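With one protein chain withheld, the remaining protein chains of the complex are depicted in position.
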Amino acid sequence: MGGLLRKIRRTGRVAEAAPPRPEPGPLPAARELGGSAQVRCIDAGSCNGCEIEIGNAFGPVYDAERYGARLVASPRHADVALVTGPVTRNMAEPLRRTVAAMPQPALVVAVGDCALDCGEFAGGYGVEGAVADVVPVDVRVPGCPPEPAAIVAALRTVTGR
Amino acid sequence: MTSGAYTQLLDLACGVLLLCAVVVLWQRELAVLVRVLAVQGAALAAIAAVLGVHERRWGLLVVAAGVGVLRAGVLPYLLRRALGARTGGAADPPPPAAYRSPYREDVSEARETRPVVNVAASLVTAALLTLLAYAAARPLVALHPTPATRALPVGLAVVLVGFFVLVARRRAIAQVVGFLTLDNGITATAFLAASGVPPIVELGVSFDVLLAVLVLHVLTTRMRAAFGGTDLDDLRELSDR
Amino acid sequence: MTPTDSALLLTAPVAVPLAAAAAHAVAWRRAAASGGTAPGHRLTQWAGLLAPAAILVSAVVLAASVPSHGPVTAYGRLLRADGLSVWMLLVVGAVALLALAASPGYLAGERAAGHTDEAGAQRYHALVPAFLAAMCLALLAANLGVVWVAIEATTIVTAFLVGHRHTRTSVEAAWKYVVICSAGIALAFLGTVLVYYAARQAGVSEASALDWPTLAARADRLDPAVTRLGMALVVLGFGAKAGLVPLHAWLPDAHSQAPAPVSALMSGVLPAVSFTALLRFKVIADTALGTGYTRALLAAVALLTLCLSAALLLAQRDYKRMLAYSSMEHMSVIALGAAIGSPAVMSAALLHIAGHGLAKTVAFCSSGHILRLRGTTRIGRVRGLLAQSPALGAVFGLAVVALLGMPPFSLFASEVGIVRGGYAGGLGWAVSPALALVLLAFAALGYRTGRMVLGPPQPAGRPGDAPHALGAVAAAPLVAGLVACAALGTALGPLSDLLSAAAAITAGR
């Protein structure tokens, strides 16, 4: 315990200074959310590269939580579905149901090139299509994988902070 | 010292004594057990000191200091050394460099992993033992009710819990801790009942306890050499078969 | 007797062994420093006899004066010898003399087999006299707290003797021995503390509230409830050291692992010394509570122990463990005698302590020779001892016959005395089952020993089968022990005064 306490004191604050607000400004739906967005991650068939970056976005350095975003365990609690990967055949219906389970107003954020246009996996026999082919997408985050900063910026347009 | 403060301090020290016995049952980490034992020894010394100040018997303060040094200092130190001998020792050659893990301590040696009676059940047993001590101590309290003798059940409860630890634990060090808890309980009973036994007896008893712990320390080392550990479950070669 | 004389007589049994222990401890350090290679001196081997000789001489001198002139005290009543302690001192001295006379032979054998070296031998010579000193202190101390300290000291001193071989089994035995005995005897200390509390509340001063004569004289004023709790704890605690149920588990392990002469001491006199402390408390409790309480307690413990030891004797396959369980059987017979408690029965019980001590010493020492000869402690692997080594077979067989309680050995007389007194004292309900159990143990012990001693010699070609002669030096203490045991059985002679004085003390009148 003493060791941990010393480490906490030595480490101090890890979170980087908040960058300026992202350019396009908050989405219209952000006003209704009022600075709070619960996020449910949905892996529709990702290679897990994007999951690692999402994890980093919520880690101490980028600290997406300071803008009011928080990961939750249930789509019922969520305002934002963070969808990654090309949608595989088996995940198409679960994705549709998950988005349907979210209470309105709800947003879908597609994270990564695969989610936007199937990327490397386009035309694969198991791939149903991009996220937009299955559910309506509100925010797009390109990159393979996208940088945590980009994910945080996308989430900031949702929370409006 | 006013009578109120005296009672308060005495009760507080007794409470710490009992609490330490409970924590000994609760904790599995052997290093923590040893630390708790030191606290218990300090509480015991505090009981003696409070009694000494209250009754204005300055000899008792000397006894208290001795008890404190032995039970909060020397005995825990010996036990810590017995624990620390785990990683080194001539009888126990270090493993080849290729197999040496970054975790120098063998976890199974540092903890009571599988007590004979699981912790939840032993805590409930401790509750029953406390009630038993309370029932058994009623004639003792009735003989001469003072704030000190009213706390006698605490001493008996610590004795019973110590005995239970002795029976229900499989690690050699945990058994020694149980033995010392038992002994702390007896000494506490002696202090609470009659302000301690005569100094010559107290001296002899302390000396015996110290020697007993030393002997057990040596035996622990030998046990590691012979069995490769201090799991008392390994001690099952002698039986009537 | 002048104060100087009495001080000298009471100090010698403790101080001479302690001095011997200190001298050997120095030699042990030196031998350990030199790597255990330095050769031993013949002189130091036999010098070990000095300590038991001192005990015996003091005991004999005291025995001449105490029955007629009353208890002797020294150092402001810190040490005190009455009939009971002198009788026990005699037993300790005699048994220790036999055991230590057998020691050089035992150590020579161990050294020849490579089990020990000079350092080990010196350690043995240092620890055994210390053990004797602790026992004598337990017998001579007038303060019950000091008695407790001395008895706990015996545990600590003998721990390394039990674990002398560093093998897995001896470490196991030593651990169990120290933990069970220390914890058990800690209960006895709790009992002592409670009696002290009762005495202080009865108005006894702090200095004399643990002094046995004072306590015995003023026991009628002790609070009964507190004394009852204290006595129960004392029976449990000192019973642990005496090999009585429920804290007996250390006894067979320790006795089977210790060196044979130490086993003899630990089995022959150590339980008896602990039991003597119990008897002292019994005197106090009997006055404070009436005889019924301690009687019920002791009878119950004795019967349980007897049940257990008889059952385990029936199934026993190891002869050293067999002898250990036989000790438990005899201790429970003695405890039964103490439960009956009339003066005649108490003298029978004290005689039983002496006879058992002598016979068990011979049995354990000869079992050491058997172990060296055959290299095993399994009963099944030892056959035809008498044919191979007539002297050893005869001594071992006779020792067991003595333990079985056959005439002319003294155990016959004492057992008959206890049984007769039990029926006369209205304890038939306890004596009858005890008798049945003793017979059961008798059958088991007799049958197994018969198989070991009698029969044709083992087929040739196995190690250790050559005809074996015990040798005069090794045989002398064994024969002496048997003769002494038989002599006690036929006539007490000058000892009868001492025995009746001791019995009068323990009977509480």
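Every chain is named by a letter (A, B and C) in the order it is written, and numbering of its residues begins at 1.
As a working rule, a contact is a pair of C-beta atoms (placed from the backbone, for glycine too) under 8 Å apart; a residue touches a chain by one contact, two chains touch by 3 or more.
Methods note: contacts and distances are computed from a predicted model.
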Inset, instruction - Determine which name in "Formate hydrogenlyase subunit 4", "Pyruvate ferredoxin oxidoreductase alpha subunit", "Putative membrane protein" or "Dihydroxyacetone kinase subunit L" the UniProt entry assigns to the undisplayed chain of the complex. - result: "Formate hydrogenlyase subunit 4"
Inset, instruction - Give the labels of the shown chains that the missing chain contacts, considering the complete complex. - result: A, B
Legend entry - Identified contact with the non-displayed chain, of A:Val14, A:Ile52 or A:Ala122: A:Val14
Inset, instruction - Considering the whole complex rather than only what is displayed, give the residues of chain B touching the chain that is not shown. - result: 3-5, 7-8, 10-12, 14-16, 18-19, 22, 26, 118-121, 123-124, 126-127, 130-131, 134, 137, 141, 147, 150-151, 153-154
Legend entry - Touching residues on chain A - with respect to the absent chain: 1, 4, 8, 11-15, 18, 32-36, 38, 60, 63, 65-68, 70-74, 76-77, 79, 101-105
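In the analysis below, only the chains that are shown with their structure count from here on.
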Inset, instruction - Sort the chain contact graph into one of these: line, ring, star, complete or other. - result: other
Inset, instruction - Could you pull out the chain whose C-alpha mean position is farthest off from that of chain C? - result: A
Legend entry - Chain occupying the most central position, where position means C-alpha average: B
Legend entry - Inter-chain centre distance, chain B versus chain C - centres from mean C-alpha coordinates, in Å: 31
Legend entry - Whole-Å gap separating chain A and chain C, where each centre is the average of the chain's CA atoms: 82
Inset, instruction - Please give the residue numbers of chain C that touch chain B in the complex, ascending. - result: 143, 145-146, 148-149, 152-153, 155-156, 159-160, 163, 166-169, 171-176, 178-179, 182-183, 186, 189-190, 192-194, 196-198, 200-201, 206-207, 209-210, 223, 225-226, 228-229, 252-253, 256-257, 312, 315-317, 321
Legend entry - Interfacial residue positions of chain B with respect to chain C in the complex: 136, 139-140, 142-144, 159, 163, 166, 172, 175, 179, 182-183, 186, 189-190, 193-194, 197-198, 200-201, 204-205, 207-208, 211-212, 215-216, 218-219, 222-223, 225-227, 232, 235-238, 240-241
